[in-house]
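One structure is given below, encoded as structure tokens.
Note that one protein chain is taken out, while the other chains of the complex remain in position.
Residue numbering begins at 1 within each chain, and the chains themselves are lettered A and B in the order written.
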Amino acid sequence: MAVALAPKTESSFRAITVLKDLVSRPSGAIGLSLVLFHVVLALISPYIIPFDFKLQNSALMLSAPDNIHWLGADHLGRDVFSRTLMGGREALLVTGVATPLAVIWGGFTGILFGLVGGRLDEVLMRVVDAFLSLPWILKMLVLIVTFGSGVEVLIPTLAFFYGIPVIRIARAATHDVIARDFVWAAKARGHSRISIIWRELLPNVLDTLMVEGAMRWSWMLLAFSSLSFLGFGVSPPTPDWGLMISDARGFMSFAPWGVIGPVIALSSLIIGINLTADALAKALGIDRAQKAPM
Amino acid sequence: MLFMLIRRVFLGLVTVCLVSLIIFAGVEILPGDACTQYLGEYQADDELLAQCRKDLDLNRPAIDRFSEWAGGAVTGDLGLAVDGKTEISKIVGDRLKNSLLLALCAMGVGVPLALFLGVITGLWRDRLPDLFVSTLAIFAMTIPEFVSATLLILIFSIWLGWLPGIVLTSASAPASEFFPEILLPVIVLSLVMCAHIMRMVRSSVIEVMASDYVQMATLKGVPYWQMVFRHALPNALLPAINVVALTIAWLLGGVVVIEVVFNYPGFGRLMIDSISDRDLPVVQSIALIVASVYVCVNLAADLLTMIANPKLRTMYTRN
Partner (left out) sequence: MSEKAFIDIKNLSIGYSSRSGKVIKVLRDVSLTIKRGESVGLVGESGSGKSTLALAALGYFKRGLRALDGSVSFDSVDMLTLDRDDLQAIRGGRLALIPQNSGQSLTPTLHIGQQVAEALRLHSDLNDQQFKARVVDLLTQVRLPDPAALVTRYPHELSGGQQQRVAIAMALAGEPEALLLDEPTTGLDVTTQAHILELLRDLARERNMAMLYVSHDLGAISRVCDRVVVMYAGEIVLNGSARQVLLAPRHPYAHGLLASIPRLNQTRLPMALDGRPPMPGEAINGCAFADRCALVDKKCQSMSPPLIPIDSGEDVRCFHSDKIDQMPTANKKPARQGDLTTVESGQALGLNNLAISYAKTDFLETLFSGKKPSPATVEGINITIEKGETLGLVGESGSGKSTILKAIAGLISPKDGNISLHGETMLTARVEDRPAVNLRQIQMIFQNPDDSLNPRHTVAQILAQPLRLYFGLNGDALRRRSAELIERVRLGVHYLDRLPSQLSGGEKQRVAIARAFAAEPEIVLCDEVTSALDVSVQAAVLDLLDELKTQQGTTYIFVSHDLAVVKAISDRVAVLYQGRLCEIGPADAVYKAPFHPYTDLLLGAVLEPNPDFAPKLSADDVVELSPPASGCPFQRRCPRKLGTICETDTPSAQTTSPEHVINCHIPAKDL
């Protein structure tokens, strides 16, 4: 043979191929490491912290970092280092559960709207738009204030509100895919609607949803920490970075260490997620248009 | 063309009506009513509750209350706060003015800067200026506003002492008195705005620069900068209109945290305070105003796009 045939690759293990591509990019490698680091930290921190996060010691109030308390103590004398290590637990728990829920509910509804089409779809999208015109914080706060701020309120609330923008995205992706010939071909063969949705539509929409899911996670973390900062999220004495920053803010002029730890921790996690989402999009070959956050 | 304009405005009005319905229904669904919410914390007795309800006319059927509220809102009368005495329009007026000041300043800084940086990083993609600015943008976008606000206060107010880190001017003061306290909040807001818009403009510029017509212009002998300004940018910046609109809308919500951090007497602070106080009538009115602004902004963006995009323009004029 004068010309060699194109080499065969393992198509059945796409997840592995994508993962390899992701890690080969610098943004993907850094991002994924940061995320994994934080997840592991959240899981093992209760067992490795040097001091009990609740332990108050009035003698140590706002003391500077030293060999025993690596990041000093907060306004109630608690060890900042331990609290920083544990500060991501509730945030990751809540957002880690709420994000998949948001993507599933938003994706499912979006695909449904995309398939329904016609007048009904237009009317429903108007309602969605009307909903989106209210600031997120207003909607969330009203619910939290009424029902409390426990995990059982935060998760469904975040999942519901952050799933709504996913509806638009899933709908647009659905519109794109069902116009393509292979879907017409399946229809012409006589496959049932369910079969077409499951076999033809979903595998092609999933990529977009996955990338969107990663981005949703980072927005949700932002929202969660903002809520905690405002005092509507986690309740003390549970450590949380947003709450810690809010508490330590007043003493920043002479005791900035209370702020620096949680700032670095929170920022590194969110940046990690964003970098991973970016690299994932490139690895999957998706061209993302930037949208403003919700 | 006129028909299209009217149609768009009409749809906008429909959306606002829908929103007001959603708001009102949302508040109705919540357990209890405005009075139980407000007084609930203090274990109010029945007498107080009855008085409160009489002051707010809560005993009438929902439809009546809705139409009165909606009707009043259109004329500018938003009703009374939950204490039965304060007129909401009075409270809202000052705060709105202050928030608008903040928003306009942030836009005035953020939008031109974002457009400029977006074009620069798009034209010189993957080179040093792009890498530098894009990395900064990622930071600005991903770090929560309260974090960047806190950091900036730490650096510029506490360590360097250049700018005040907290706003002490009262709500009803005229705009000029807010300087220089308004500077740090404006910087934080415009940073975040700028980052979002810039990324989008960048990808739009990259896409347009790779298009066939830009290639054709080059092959026609059009000098580089003439090609950029005449052929590329008008097409690249078209989608930016929508993004700017979306970002402005986000601004309305994002302002909240900034106002709390800096103690700025604006709309967002009012929102938080009234929610904490369970002052539902005020919350309702705030929601309506914000939604209306959002709809107006989107409408303006839609119309601007229709005028700027030749494809849409000719669709409606040359028929």
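Throughout what follows, contacts are C-beta pairs under 8 Å (C-beta built on N, C-alpha and C of every residue); 3 or more make two chains touch, one makes a residue touch a chain.
None of the values given here were measured: they were computed from a predicted structure.
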{"item": "Residue among A:D74, A:E90, A:D129 or A:E200 that touches the chain left out of view", "value": "A:E200"}
{"item": "Contact partner of the left-out chain, one of A:A64, A:L120, A:A185 or A:I264", "value": "A:A185"}
{"item": "Where the missing chain touches chain A, by residue", "value": "1-4, 6, 8-9, 11-12, 180-182, 184-191, 193, 199-200, 203-204"}
{"item": "Interface with the unshown chain - residue positions in chain B", "value": "210-213, 215-224, 230-231, 234-235, 238, 309-311, 314, 318"}
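Simple rule for what comes next: only the chains that are shown with their structure count from here on.
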{"item": "Distance from chain B to chain A - Cα centre to Cα centre, in angstrom", "value": "23"}
{"item": "Chain A contact footprint on chain B (complex, rising order)", "value": "11, 14-15, 18-19, 22-23, 26-27, 30-31, 37, 138-139, 141-147, 150-151, 153-154, 158, 196, 199-200, 203, 239, 243, 246-247, 249-250, 252-253, 256-257, 260-261, 271-272, 275-276, 278, 283, 286-287, 290-291, 294-295, 298"}
{"item": "Contact set on chain A toward chain B in their complex", "value": "126-127, 129-131, 133-138, 141-142, 145-146, 218, 222, 225-226, 229-230, 242, 245-246, 249, 252-253, 256, 259, 263, 266-267, 270-271, 273-275, 288-294"}
